[in-house]
Structures are given as C-alpha cells and as structure tokens.
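Working notes for the structure below.
Missing here: one protein chain of the complex. Every other protein chain is in place.
Chain nomenclature is as follows: A and B, assigned in order of appearance, with residue numbering initiated at 1 for each chain independently.
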C-alpha cells in the first residue's frame, strides 16, 4: 500500500469507516510482524488478574499533561498514542478486542500524576498505561506502577539510571543519545572543546555528566564550561558572552521548554550564525515540535542528536507521517518523542499477542526480543532491560523547521541505562 | 577565568556583558512599567499581568500572520502595527476587566490579587484552547535579525537595541503623561487623596479605568517586544511575574523613577553575577539580595514619605 492511498482514505478519518477499511489492508501487513491470532480467545483465558478486559474490548490508560506548562510538549505524545490505538483498532484490535482508552490529565504536576496513575490502575484496572513525559512525572508514577503491578510505556528520551520491571522505555536513554553524537562531533567535525549548557534539573545534569566523562576520558578532549539555568529562564545574554569568551568548538545544549525559544533567539540576535559551525551547536533537546515555537530561521544550522526525525526517508515513516497529518492537520510536526509515543501501543500489542494474554506478568516475560518492524524510525527491538535498541541519528535543522539527516549509526545502539565508567 | 586573553578581547567581552545587563534592564523596565502604574497608582495587584503581556505577544503573532498572507510587501514594518494593536487589544480588555471586576475590589487590595490570579488561569486556558498548547513562533522581519558589528568582537543585537528603544520611549512617554499632562495630574491627585480629588470634580472612577487600561496596554506592548527575545505560549507569562513584582516593590511602588532605578539595580546585579557564577545561583543570590534590601527598606528604594 502506498502513501497516496493512506492519504486519500485518511480524509474520512473522523467518520471512521473508510479509513478503517483501508487501514485493515495496511494492518494485514503489520500483522505479519507479529503472530496473527486466528480466533478470539476467551476472556477468562487472557485475563486472570482482573484487568478491564471484556469479550470484545480492552481498556488502556493515557496519562499526560494536557494543562499546565508541560502541555506544550506532551500534546504530541497524546496524539501519537491515540493514532496508534485507532490504527490498531482498525486492524482488528488486540487479541480480537477493540482498545478503549481512559485519558487522564497529569496537569504538569507530579503528585497529580501519581494520583491519576493510581486511579487508572485501581479504579479503571487498565491493561497498560501510555504516559508520563518528564523524568519527575515518571519517578512519581513509578512506585505506583510497581505496587499495583501496572505497565507504563514511557516515550521520552531520558537520563537512564533506571530499569523498572513495570516500565517500558520507548525513548532513548542518555548513552544512546549522547555517545555516538559526541564521537561524530570529534571525528567528522574535528571538535576539540565542548561547552555544556542545560536547564537545571536531572536530565540535563545527568546527560552532561555522561557527556563530560565521555569527552574527557574516552575522547581525551576538553570541556570548557558547564552551566545550568533555572527552568523557564529567559535571559541568556550572559552565557552567550561566556561562550564567546571561551570559544568552544561545540555547544552541547540541553535547554528545555520556553527557555529554548529565548536561548536560540538571543543566540541568533547576538550574531551567531549556526550554519558557520563556529561554534557548532549540538542539542539533545530540540525536536521538530520545539522548532515550531523557536522559529526555523533561529535554529538554521544547529545539529540535533535523536533517534527519529520527521524527514526520515523510509516507507514506514512516510505512512506514519501521512496518517498523523490526516488525523491532526497538515501543519502538524512530529518530533522524536511523538514517534516514541506512537511505538508504545504497538509494542504492547505485540507483547500481548506473543504472550497470548493481557496479564502483566506474562507480558513481561515476553518483552525481550519483541520487534516492531513497522516503526517509523525503521526497526526497533526491546532489550531485556526494557529499553529499545535504536539507532542514533544526527540531523541538521533547516529554515523550514525540519531536520536533514546527516549521520546515522550503522548498527542499533544497545541501551545501557547503567553505563559502566560513566557513573 | 581570564587567563590567556588579550586585554582588547577582555574589553570587548566586558562591553558586551554591559550591553547584556542593559538589555536585561530594558526587559525589566518593560515588564514593570505597566504594573507600576496599576499597582503603584491604584494599589491593585494584577497577577494576570503576565497573561496580558502574552496577549500582546499573540496579537503580534496574528498580525505577523496577517501581513505574511495579505500584505507581504509591508512585512518589514508589521511590527509597528503589531505594537499598536497589542496596546489597543490589551487596553480594551483591561478596561473591560476593570469594569467587571476590579472596580468592586478597590478597598480590598489583597482580594484583587486572588481575583486576578483567577483571571490569569482563565486567560491561560483560553490561549491554550484558541492557539493550542504549543508555543507559537513569531517570525521577525529580516532587518530585525542579526547584529551590529561594532568591532571584531563586539556585536550588538539589533532586536536587543530595539527592545531598549521601546522601553525608553515608553518610560519617557509615561513620565510625560504622568507629570506633564492634565490626565497625570488627576491620576496623582486620586492617588494622594481620593475623596478630595472627587470633591474638586475629578471623575475618579473614570481615572481608575483609564489607568488600568493604560497599564494593561503597556503590558501588551511589552509582550509584543518580547516576541523578539522570548517564547510565546499559553503559560509563558508566568515566567515573568515574580521578577516583575520584585522590581516594582523594590523600586517603591508609587514611583516611576524608583521602578527604573530598581530595574537597573536588579538587572546589573543579576547579569554581573551570571557572568561569574552559574545561572541558577545568580538568580537565587539576586532574589535574596532584593529580599534583604526590602527588609531594610520595606517601602522600597524611593517611596513617598508617609507617616507610619
């Protein structure tokens, strides 16, 4: 099936039927990836732990912030998860059951995340939760997941140092995202010195810690500065001056949220043209989503290290992008996390079907080695540590807000949440 | 940290750091002026000040979209139109808010704080419903991007200069309005003694509404200016609110000059410390420093002398 078919059929997405039919054909190809279920097994057989599974439906939870400061980032994940659920339903559901979802709002507040996850597990008995975005919200949800034996599919690239039996991490952990790109900067771009800059919380700090170890110990190069600003900070002129003074070859940036906009606008205004690559800016926090707020002209020429860019050239991704735009509008952009969120329901479906059961404990045993060949990023496989094998890619931002992929690792990077020698 | 640099390099860095301090200063002035009028002249605490700024920013965003689609030839000048529109939109909403809400609360200043906080929640969610939860990118005309090359190392950002000019013109304009016009005289009369002002025939309710609208309008212009240096999203306004209040309180609430002096002091302290310390610590120390001085001079730097 080619993309024009998808596009044409997707127009009736809201009405449902036409889109569904054509998705059925798409689904046929998807189903090949997993073992297709012939008949619908009985509920008593596939659900021994009292999850919300009936003879023809199964209920899952979606838990993201749709209000508050994090809504900016998390909306894309919600959209991707809903899209994946719709597509799975159109292709016949999971073990013959249509997926219903209960959506809860974490309201950008970590205790609310804990409360809502408890509600989803205790009251709604959901079979899986797709959600959480910031590390803080994941940390808040984690004890609840472990206590009530839920399963969280967490989409964001994050700092690692965690490996819970009740979480599947569909984004990259820090070493997957960072190491290859630092090597690339040193080898391809001949970088000798790095300036580490981030927002002041755990993910930038841990990422920079790993980056510093790698730069100093493994590459034998120099870190010329490391700096953190409070979340939401909007004045970066001082650090820009410091950067001008130190003249690093690479600025390694992990600034997040609204601060990003201020940072890149002020860099641009201070006369730094990123296309000159003096200094080169390498970020791990600016996806296509963020560029919409920053403005393509302000980030023209920066490099980002991620596993997914909207511009990836492969058939899976073309289908995914087309379906996403049909569902949510042509002006949508898709960032790394949005794609990772899209993987969640599909990986869950694959695991459920491999286990032949919705039971969390049975699914967990099947995780290692589960593949998703239709992943927009190409191909992913679950490692026994519940993270995904994935490639590291480097893209260069263009004025239209898209990244042009300039580098990708040959092999899938092994997830290593507790990296030896980087502690 | 200065080893291995020539003295001319150091000079340029210091010059640019001075400029960084000045642009922070102009940002503070822009944020605080609208609030000074409302808080200082009327005693009303407008917690929705940040949201009014963002309204100005969204107005700019819409204007830029309009010019791009319908008047691409005039795009270079859209910003001036946007600033005027931002002022008008925010002032109109401000007048409405004053009429619906604030005028009932003049004798209860602490309650204005709660009510306007509620207003800010509503405005934020309204932005989220209308413009989406994501930040919007406001495109700037080409001439506003980039920097003046003064020497090899010293580059002054054009939009920084532009913000500075806006801040100064508004400050001067406001000064003239408050101290050299009939309207300003009436405002000051109402501030100093409301019953007497009413007794000599000043329409104090009208003055209040105009003042509140003026303050909100200035917030709108500030918001328009901030699209050049910051983000425009539903909750971006909150990032400014604590700083803004501190600037106003530190300056002495009823004094325009005080606000400007305090904006200068805080911005210089912060940008100097940011250069030598990490960003987070600089922020903490600046806030502590301001709190400390406020404990010594609770009425701010330049307060009206009142008997207590």
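By definition in this document, contacts are C-beta pairs under 8 Å (C-beta built on N, C-alpha and C of every residue); 3 or more make two chains touch, one makes a residue touch a chain.
To be clear about the criterion, contacts and distances are computed from a predicted model.
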| item | value |
| --- | --- |
| Identity of the absent chain, which is to be given by its UniProt protein name, from "Urea ABC transporter permease subunit UrtC", "Signal transduction histidine kinase", "Membrane protein" or "Ubiquinol-cytochrome c reductase iron-sulfur subunit" | "Urea ABC transporter permease subunit UrtC" |
| Chain not shown: contacting residue from B:28, B:67, B:245 or B:275 | B:245 |
| Identified contact with the non-displayed chain, of A:101, A:130, A:228 or A:320 | A:228 |
| Candidate in contact with the missing chain, chosen from A:88, A:140 or A:284 | A:140 |
| Residues belonging to chain B that touch the chain removed from view | 39, 43, 45, 47, 101, 104-105, 108-111, 113-115, 117-122, 124-126, 128-129, 238, 241-242, 245-246, 249, 253, 280-281, 283-284, 287-288, 290-291, 294-296, 298-299, 308 |
| Absent-chain interface as seen on chain A, which is shown | 66-67, 103-105, 107, 109-112, 114-115, 118-119, 122-123, 134-136, 139-140, 142-143, 147, 159, 161, 200-202, 205-206, 209, 228, 230-231, 418, 423 |
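Quick note on the criterion: only the chains that are shown with their structure count from here on.
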| item | value |
| --- | --- |
| Whole-Å gap separating chain A and chain B, where each centre is the average of the chain's CA atoms | 37 |
| Complex contacts: residues of chain B adjacent to chain A | 5, 9, 13, 16-17, 19-20, 23-24, 27, 125, 128, 132-140, 145-147, 149, 153, 155, 157-160, 228-236, 238-240, 270-271, 274-275, 278-280, 282-283 |
| Contact set on chain A toward chain B in their complex | 66-69, 71-72, 75, 200, 227-230, 232-235, 237-242, 244-245, 258-262, 265-266, 268-271, 289, 291-297 |
